[in-house]
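Heads up, one of the protein chains got dropped from this complex, but the rest are sitting where they should.
Going by the order they are written in, the chains are A and B; count residues from 1 in each one.
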Amino acid sequence: MNEIGGAPLFFLEFGDIVIYFTPFTITLFLLALVFTVFVLVSRPERQIDIAFGGDAYYAKEISLSELRFRRFMSIACGLACMGAMVTGDVFDFTLFVSLVGICNVGIVAAVKSRHVQNAAYQYGLVALAGTVPLFAAAAMVAATTGTLSMLELAKDTIQVPLAARALLVLGVMGEGMAPFYAAKAEMFRAPGAPYVIMCSLSSLLIFLRVAEVILLL
Amino acid sequence: MKKQYALALTLIAAVSGIGAMALSLWNLLPSWAYAGVLVIGFPLFVLGLGLYWMAREGEADIPFLGY
Partner (left out) sequence: MIAELLFATFFGLLLLGIHRKVIARIQRRPGPPVWQEILHMLKFSFKTTWVPATASTTLFVGVVLVAIGIWTAALFVVLSGGSLLVIFAIYMLHKIVEHGFGLSSGSPYGKFGGVRSVISAASEIPLMVSVAAIAIFTKSLMISDIVAYQQSYGPLLFTVPLAAVAMYVVLLSKMPFGPFSIVESKELVSGYKTEHFGVWRAGLEICNGLKTYVLLLTFILVFAGGLPLWTILLLMLLITMSLSFVCALSPMLSPYDSVTIQTLIAGLMVLYVAILGVVS
């Protein structure tokens, strides 16, 4: 079952770390790229909210310093995400995924509101806890098979233990919980677009990629 | 967006799409490249055509808040 995401189109070798593109990873990579460009060039939304007790409404603005920080975090998240999509190395994958988690905390935590900070704090704890099974999975793969290259691990001669795969999925689930917390923080409390979209995009993309990785291993 | 820009966008997308079809019929363009041209061109064609057709551009308003 080597052609999970279609036949590999091309390989980019950095020593023993091989970056490879299949139709599947190239689709995900391009999507991450497109949304990173959107974040780069888009102005933030100004969310309309109703003032209680009357007909008045107002638009919530994002201050320039907050905009700069969130945009930086979103772009970093996009780059980490692109890395996680195309890498052919289990340890690199876990590294990129944990970077996605850190950036997602940054995106959510930049808003100066008590509710949003709470959500960011809770997600931060989940993401921190998620890194443990994530790196444990990479360590187990390296210890049992002696290699971290996905192309080597995809061969039928190498058996990756089920526990390593389960830990990998668990770790990604921890890091990929961001959209739920982002949605919690975002609802009426903070203008989100286009930065919050990176939270849900990166989480979905790492889920999709880990599905390919565990089917491959 | 001005209507002539929208028309230009539509025409560029349509011409590149039909050009890609012709090239792939003569086996000058691989089918994945043809598909790629359509994936990028079709949305631009649809939106360009709609923006050319649309009645007029109104003043930007705030979102709908209630009945």
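By our rule, a residue touches a chain if its C-beta (ideal position, glycine included) is under 8 Å from a C-beta of that chain, and two chains touch if they have at least 3 such contacts.
If you're wondering where the values come from, they're calculated on a predicted model, not measured in any experiment.
Participant: Which residue among A:I17, A:I48, A:A142 or A:L170 touches the omitted chain?
Facilitator: Result: among the candidates, A:I48 touches the missing chain.
Participant: Please identify which residue in A:T131, A:T145 or A:S200 touches the non-displayed chain.
Facilitator: Considering the complete complex, A:S200 is the one touching the chain left out.
Participant: Under the stated touch rule, tell me which residues of chain B contact the chain that is not displayed.
Facilitator: 17-18, 21, 31, 34-35, 38-40, 42-44, 46-47, 49-51, 53-65
Participant: By the contact criterion defined above, which parts of chain A meet the unshown chain? Give residue numbers in ascending order.
Facilitator: Considering the whole complex, chain A reaches the absent chain at 1, 3-6, 22-24, 27-28, 31, 34-35, 38, 41-50, 59, 179-180, 182-183, 186-188, 191-194, 196-197, 200-201, 204, 207-208, 211-212, 215.
Rule of thumb we're sticking to: only the chains that are shown with their structure count from here on.
Participant: Just give me the whole-number Å value for how far the CA centre of chain A lies from that of chain B.
Facilitator: Here the centre of chain B sits 31 Å away from the centre of chain A.
Participant: In the complex of these two chains, what residues of chain B are touching chain A?
Facilitator: 62-63, 65
Participant: In the complex formed with chain B, which residues of chain A make contact?
Facilitator: For this pair, the touching residues of chain A are 48, 50, 57, 59.
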